[in-house]
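Worksheet: the structure to be examined is printed underneath.
With one protein chain withheld, the remaining protein chains of the complex are depicted in position.
Take a look at chain A:
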Amino acid sequence: MHPMADNGLLESVLRLVEKVDGGTDSQDVAADLGVDHQVIVGAVKSLQALGEVISAEQKSSKHWELTGEGREIAEQGSHEARVFNAIPDEGLPQNQLMKMPSGKVGFSKAMSNKWIRLDKAHEGGPRVFKTVEAIEDTVRDKLQLVQKGQSAKLEDKEKNELKKRKLLSEVTVKSYWITKGSSFSTTITKQETELTPEMIASGSWKEKKFKPYNFEAMGVAPDCGHLHPLMKVRTQFRQIFLEMGFTEMPTNNFIESSFWNFDSLFQPQQHPARDQHDTFFISDPALAHEFPQDYLERVKKVHSEGGYGSQGKSDTHTHTHTHTLTLTHTLTHTLTASFTAKFTPVKYFSIDRVFRNETLDATHLAEFHQIEGVVADYGLTLGNLMGILHQFFTKLGITKLRFKPAYNPYTEPSMEVFSYHEGLKKWVEVGNSGVFRPEMLLPMGLPEGVSVIAWGLSLERYVDTHI
């Protein structure tokens, strides 16, 4: 921060600016007013803050300045001149001359200038004598010129010589080129910072000048709460499903029995997904009860012997009433519940937490959000699945889709959904989908000819990309 200059100084600066056409340099202003340049820099900043009184453009210029030693010489004369002047006509013993502050340098310079001579054979020791009557101290003269700001009168060679003797240095000075502003005036009026109720009441605002705002600064953050970004994305996905006529499934059952989670999904009992490693199993409460017994029997049969047109998987099927912590397939629950009476076409969705037994790190979460959509109707085709996925992703702003054959135990055909990522310039997987296997649907009591198409994706991967 520059010290605020007082109004007197500011007005002096303004008067100087008024006198010149085309502007003036702040260094010249400093020289004219006889104050340090930094003070004028402060004044310029204060004037700028008043609005369009002046305009000031920063510039930098190089100039020559005396060093400490240079200033001493400009005042007292060069070392060689001082040595010369110290010698009386009868001469001076050399050892005495050498004791002078300028002795050493001055002696050799004066010698090379041939102003003095040394009589080594003089009785009483070596003695120094003048050889000329008078001298001209050009070094001092040149330095004094620089001191007066007239360094332009010196030749470059001369300045460089003095620089080599460490008497001059070249410095860069930042200064302002000051010109009159659009509302130039030589008097300073105090500016108001803000409009007040009193000003409005009295009408005094009409006469006042207001300090300009700094539009570069940031505003004050509003005093409010925020929704979680991931939950905002969840809201968007809910909205998309609702727009497409999908009904929300009740997924608020984190604890599910192994039967609903695996068996009803035609997941073999030896399937790796059932390994202890991936699933959270519950120790308390340990066992589930109240299964729909006839459905259970049908599921058991299709696993072990086949049926509904299937070869089965020849699993040795021992039903374990253990619990698992997942919700992926509340779906089967919901579908079974919906179709116990008479089948009507349905569209369902769910977005909720799923769980996976993992240790946490940057890329693995034990909990994440799964988005699922499902349509059950007579005669649905694979082309229908692709069509509805196209509609769904278009609502997300993703229009370039393609499908890759894949494998899921409970859907056939199964397709991985890829979209073209314009940023990465490649196809990336955005979801998984398929047509549910008849072995899964028929034991649930769905009529022949009904197909169920479904897709799933992870909510987490859409954060930062769509909202």
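We take it that contacts are C-beta pairs under 8 Å (C-beta built on N, C-alpha and C of every residue); 3 or more make two chains touch, one makes a residue touch a chain; residues count from 1.
Here, contacts and distances are computed from a predicted model.
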Chain not present in the shown complex, as UniProt names it (candidates "Large ribosomal subunit protein mL46", "AP complex mu/sigma subunit domain-containing protein", "Trafficking protein particle complex subunit" or "Phenylalanine--tRNA ligase beta subunit"): "Phenylalanine--tRNA ligase beta subunit"
Absent-chain contact - pick from A:M249, A:I371 or A:V430: A:M249
Omitted-chain contact residue, chosen from A:V29, A:I388, A:V430 or A:A454: A:I388
Residue among A:I54, A:V146, A:V375 or A:V430 that touches the chain left out of view: A:V375
Residue, one of A:E136, A:E194, A:D223 or A:E422, that touches the chain absent here: A:D223
Positions on chain A where the hidden chain makes contact: 223-228, 230-231, 235, 238, 241-250, 252-257, 270, 272, 276, 280-285, 287-291, 306, 308-314, 316, 323, 325, 345-347, 353, 355, 357-360, 366-367, 375, 377, 379-384, 386-391, 402-407, 412-415, 435, 437-439, 451, 453
